[in-house]
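Left out: one protein chain. Kept in place: all the others.
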Amino acid sequence: MILKKYFYVVLILLALTTFGVVGAFAEEAVQQAAQKGPSLDEIVSVNKIALDTIWVLITAFLVFWMNAGFALVESGLCRAKNTVNILAKNFIVFAISSIAFYIIGWGIMFGDGNPFFGIQGLFLLTGADNSPATGDAYKGVYSAINWTGVPLYAKFFFQLVFAGTAATIVSGAVAERIKFISFIIFSFVIVGIIYPITGHWIWGGGWLAKMGMFDFAGSTVVHSIGGWAALAGVIVLGPRIGKYTKDGKVKPIPGHNMSTATLGALILWLGWFGFNPGSTMAADANAIARVALTTNTAAAAATLTATITAWLMLGKPDLSMILNGTLAGLVAITAPCAFVSVPSSLIIGLIAGVIVVLAVVMFDKLLLDDPVGALSVHLINGTFGTFALGLFAEDRFMPGTTGNGLFFGGTKLLIAQITGIIGVGVFTFLISIVAWYIIKAVVGLRVSEEEEIIGLDIGEHGVEAYHIVGGEERI
Amino acid sequence: MILKKYFYVVLILLALTTFGVVGAFAEEAVQQAAQKGPSLDEIVSVNKIALDTIWVLITAFLVFWMNAGFALVESGLCRAKNTVNILAKNFIVFAISSIAFYIIGWGIMFGDGNPFFGIQGLFLLTGADNSPATGDAYKGVYSAINWTGVPLYAKFFFQLVFAGTAATIVSGAVAERIKFISFIIFSFVIVGIIYPITGHWIWGGGWLAKMGMFDFAGSTVVHSIGGWAALAGVIVLGPRIGKYTKDGKVKPIPGHNMSTATLGALILWLGWFGFNPGSTMAADANAIARVALTTNTAAAAATLTATITAWLMLGKPDLSMILNGTLAGLVAITAPCAFVSVPSSLIIGLIAGVIVVLAVVMFDKLLLDDPVGALSVHLINGTFGTFALGLFAEDRFMPGTTGNGLFFGGTKLLIAQITGIIGVGVFTFLISIVAWYIIKAVVGLRVSEEEEIIGLDIGEHGVEAYHIVGGEERI
Amino acid sequence: MILKKYFYVVLILLALTTFGVVGAFAEEAVQQAAQKGPSLDEIVSVNKIALDTIWVLITAFLVFWMNAGFALVESGLCRAKNTVNILAKNFIVFAISSIAFYIIGWGIMFGDGNPFFGIQGLFLLTGADNSPATGDAYKGVYSAINWTGVPLYAKFFFQLVFAGTAATIVSGAVAERIKFISFIIFSFVIVGIIYPITGHWIWGGGWLAKMGMFDFAGSTVVHSIGGWAALAGVIVLGPRIGKYTKDGKVKPIPGHNMSTATLGALILWLGWFGFNPGSTMAADANAIARVALTTNTAAAAATLTATITAWLMLGKPDLSMILNGTLAGLVAITAPCAFVSVPSSLIIGLIAGVIVVLAVVMFDKLLLDDPVGALSVHLINGTFGTFALGLFAEDRFMPGTTGNGLFFGGTKLLIAQITGIIGVGVFTFLISIVAWYIIKAVVGLRVSEEEEIIGLDIGEHGVEAYHIVGGEERI
Amino acid sequence: MKKIEAIIKPFKLDEVKDELNKVGVQGITVSEVKGFGRQKGHTELYRGAEYVVDFLPKVKLEIIVTDDVAEKVVQTIMNTAKTGRIGDGKIFVSNLEDAIRIRTGERGKDAI
Amino acid sequence: MKKIEAIIKPFKLDEVKDELNKVGVQGITVSEVKGFGRQKGHTELYRGAEYVVDFLPKVKLEIIVTDDVAEKVVQTIMNTAKTGRIGDGKIFVSNLEDAIRIRTGERGKDAI
Partner (left out) sequence: MKKIEAIIKPFKLDEVKDELNKVGVQGITVSEVKGFGRQKGHTELYRGAEYVVDFLPKVKLEIIVTDDVAEKVVQTIMNTAKTGRIGDGKIFVSNLEDAIRIRTGERGKDAI
């Protein structure tokens, strides 16, 4: 058992160093812009590039910061005895994403290729590229993302933090029972392969993009994908011991630290101001201001309706439901944020907040044990948001892109949206099921019953998260 | 009782959806800037607008982030048994603010109107507006804020995060005894009505603005107003059970988590770099650098003098006093930050740090129970900061605005400042008292004695914040 | 004893106010740029200055935010009974830094002077300066930093947040036994004197700069210096009671709160996106994107190898080692981040992650008790990073600066790096030892044995950090 | 010697301690316990599902006294801890064979 | 009256409580304790050094009953708390002299 563990970590280590060394002596793709004696004209456009780049980087930092949000929400809503494990998962997942997306993910997603995946410039960002040149001036192999005039590394970094999010979503749903090593492996797979493939379909110029599907900041590309992979994981893993009685009744397992969970949700809310407005990938004043406002309005509205729904339906304003409500609003507005009006964003948020509460209850009815509500937030509302874009989009905001949604006279868009939802869902769910089963067969998926009872902290990491009570540390 | 609760939440729900639907089909006010074939000249100014907009948005994000700071400071300085309630209050308050300020608050504050409140473009941001046009080129109904060349939505979003702060200040002072629903209602009232009215006086071109009162980032507009409303709440509510003995001696109720309280204070310090430098609402290099530095210098100085004062006067360097000291310095420099020199900011900070410690002790002497020191920080130092602006301002920093303060030869300014302090104080305190009493009469204000003892977490939310001790979760 | 304490705090208070008042009436150095009727040309360059300034300020905010990271990592990895003390230390240290660097530190570091320290414009930022003028146009006394075209205050603020970091590093290593007042005094000394002197050598145009040593964002200037001072402190203080048995065996003292420690590490990771990319001190699109990516890649790689090393070598993936791994990668890439390729950054990170785990074990073997691993992270990896720059640098990234490192055909650079490492190390260690001993002689350094056992929270601050368990607060 | 164990409501602890002090009790050992009894627990709610928390926070006092003052101690606790509402708690009295003060090695009555 | 103290595995608490309830036990006082016994503790690991955690989390029940039901209570705990694995815990029985219900002042059997 122990040896098996070693074997795999050594494998990873080898792979990493190999790729590192290979990469180190591969030619770098980024063209250094020659800058001697610039004309006024050039300075202006350098200013524009710099402006766009700092916007892209700063918003990317905000999205990176969401890792802290996910870590705290998940650990806060789970039990103290699994805290170290959850924190470790959430912490290491971004490191894994960084490497996996660098090695292969980016190339599959944005490399020129066929409608299903990228083929050129596949590994280590080594394809030809003359960013920040845009449009026709762009000569390189990552042409699907040539619309933004920032350096390649800025594009990569921004996309990387998004890729990291998808894996993190899975973490929450499979918490408190998955083996550490198995989660690590799945994270490599989702960020290196699964996410980039469907990402290619929509953002990489693939078949859904061609069909006219839109997803501004990733309700589907990021959130639903994470959600489908999580659903597969939840099914393969089964519920935590003690979550459901034999006759299917729910026995709540309360979160151990609502302070950190709430802080986490606030971090996510903040991070979303990077996620959505940053997805312009350019400092377009009107667009970013509008996106910031639609994002916030949906979040606020969903917070209120989730509160009210929980209060009326369940009897009390459950804080964990309030937090889920906000996140639901944020996920739902992610696809449509740039294409809809502020009042529309308000309505989308109002609905999302109700949906998420119902979804949490529903998943429990289905005995699908999702400790943090990741499915209700990311899968259900990612889907809802993608759909809502087909209803509420208005052509006037980004003329020549989405066209109008159903409520404003268009139908084509909605059909494309539904196709995207189904296509991505079926593919991601199936490939994830396969991935989970392979991991299960090879290294196993779930910790032992004894370890689950005593806690994964002691089992997987040999340490406890808290020594807070006065005398304890003196014992 | 329960029914009564339902009644009000349903009312809110109805109001929200109505406004949402109404708004959805109202024409949007933002003019999309036509951008075909731009001249160099236009690009340069587009760059300028974009630059200002990303500055405004990023600093607004930082101010948004202060919500997390308030949540953690307040919950950390209160008892574990009320943590969920406090977190829920602080979390939902920004959602409420977002909706209330959108529906009506913005219009009252910035709509063209009379010296006392705005009248035009009152609801849902629907007034005419051609931002980012500025000065004479501006044609719209929000002319008091036409000095900044960013899109309307950027202006709104920035002002919104400020409005949210005022309500949050109240939260801390009324903690551990107020009913959840009553706090929600008051938050709607303060952000929708009270704050915008006095805000209109000073920032909306109202009578105090005309008189020559200045308040750069809101020592009075935001902090004192929050403080006065909080004072009214503290008086109407009365102290927490057990805080004072019958003979008026203080029985300290120590905070339950100094880790989160300290993190909260650091978040606030960070957020203030949005609050103050962002209030330029334009990326004016000299101004924002200077404001960042005056802000930080005052905070640092106040931290040190609060530490020293607590150490000398009370015997030990009390961490909660140190944290209050920093916040006091930040609140005090908020009004003058752009109008004073760095050495002046140092002096303002040094004084603020002493004041806040004395104020905490004084409020306890007066049997005004303010669990987190909100009155000492926001009311007292908001007032001090507004006053200090009248002393330390120098015309050279923003020529043609404040003129010189008393220490640099001017007297007019100080008189305007004092008028503002008194005018705003009297109005806000009275209207808040009325609001609190009406809420008390209709839904009640304070939880039952039994609930207060057992904790609002179980009483209001049916859940506990922490399950941290090892065996506990297995019991 | 008590009187002695008072004496020193009064001294500090007096010094502070004196300097404040003196400063208040000293002429301010910043030249207000005249801005009437600007030509297009001027606007473009105003845009450029504004752009650079917001980049510098925002990244400075991120670096400021690292204070929260240090506070949480340190308090989380120490015991509950010392939490208030650790938080207070970490909180107040930035206030101290702000004042000390303002009063004297900046002048020593960046004032024109001799190869060893600055002489002109020493106090309170009062030297002549016409920033944002750069290069030959610059007329002032801070010419070592005239390469960046931002206002003086922006330069100062950015450098200030770096200075603060050095003192914070020390905090972690001396935790759980140092007297509060002694730490405060040492912080004044390091930020006011020690850090600026060696800083002058490298960033202030001193002898190492002239020799051709490079340290882009401070692996040596900030981290190693902090590390050397910390090492001196650890030696003078001795280990915590109970850390080592008489026969030199380690008795682990587990951290009390891994949630906050992990959050802290994520904050630091985020903050580093200010630390490194911000050190361009200009919004140069290519440079900042590349630096962001090398920084993240090294961090991710180090996270993974630290995990693997801990897993293989120690048996389990220890979370505290994973966190240290990330920080090690970040520290190591700090010097070379702008001068090396992404694949090189990957390799640097891979190595840093292994080094840090070995270093933690080594320091324990040497009975040097460093509760949080500050020496392994900052000293060892600061040194490694500075050295790695001499190996991996490539001239093409910043033509005309570093030249090529050893692996790319250059040797001169590596020699300069090694000289820098040794020169800075010897000086900083010796002067720190002296400083620690003087403090020890005058006010004492270590709390009493009894206080150490009962905890510094009660001893130094008279308060406990947590009252979390249900019944506790009712007792 | 008698060992008196009292389970009381947590918020009464300070008062009881003060009163016991007045009647001459010199030492008390206190622990946090959870009580299950006639007093019903409360219902908590989490993510849409309810659950009953049967165990309520109580405080347990252990007091060793000489036989002669035992009854006074019992009476004092009873009077002070009483609110008249369900869940006020119980007092249990049992016999103790020996007591030793670690610091001095004193035994029996002298050790209390 | 008898005082029955049982040290059991924490996850068995709910079950034991329910069974005791069925046999008519009306009150239980529970506390969290750490047990050291034949069951070995586990090894933890921190920053490269191992250490043994000897003390395992256990739950202690205190139940006061009249003499006649004592044996039934013992049996019930034994049957319910048993997993057959080392560390299942112990039951200790001792004599109690008096019991008082604070709320009413009832003493002896009536107080239980």
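A, B, C, D and E are the chain letters, set down in written order, and residue numbers restart from 1 in every chain.
Everything that follows uses one rule, which is that a contact is a pair of C-beta atoms (placed from the backbone, for glycine too) under 8 Å apart; a residue touches a chain by one contact, two chains touch by 3 or more.
These figures come from a predicted structure and were not determined experimentally.
Among C:Asp52, C:Asp129 or C:Glu464, the one in contact with the hidden chain is C:Glu464.
Annotation for chain B: contacts to the undisplayed chain at residues 250-255, 310, 313-316, 318, 320-321, 357, 360-361, 364, 373.
Not every partner is drawn; the one left out touches chain E at residues 2, 6-8, 31-38, 54-55, 58, 60, 74, 77-78, 81-95.
By the touch criterion stated above, the residues of chain D touching the omitted chain are 3, 17, 26-31, 64, 94-103, 105, 111.
Just so we're on the same page, only the chains that are shown with their structure count from here on.
Annotation of chain C and chain D: jointly contacted by A, B, E, touch as defined at the top.
Note on connectivity: the fewest chain-to-chain touch steps from chain A to chain E number 1. Interface note: chain B and chain C, two copies of one sequence, contact each other through mostly non-matching residue numbers (shared numbers fall below half of all numbers used). Interface comparison, C-E against B-D: more C-beta pairs in contact at C-E.
Taking each chain's centre as the mean of its C-alpha atoms, the one that lies farthest from the centre of chain B is E.
A separation of 47 Å divides the Cα centre of chain B from that of chain D. Put simply, the C-alpha centre of chain A and that of chain C have 32 angstrom between them. Residue positions of chain E touching 2 or more other chains: 11, 30, 44-46. Multi-chain contact residues of chain C, defined as those touching 2 or more other chains: 40, 44, 47, 51, 54, 58, 254-255, 257, 263, 315-316, 318, 320, 464, 466, 468-470, 472, 474.
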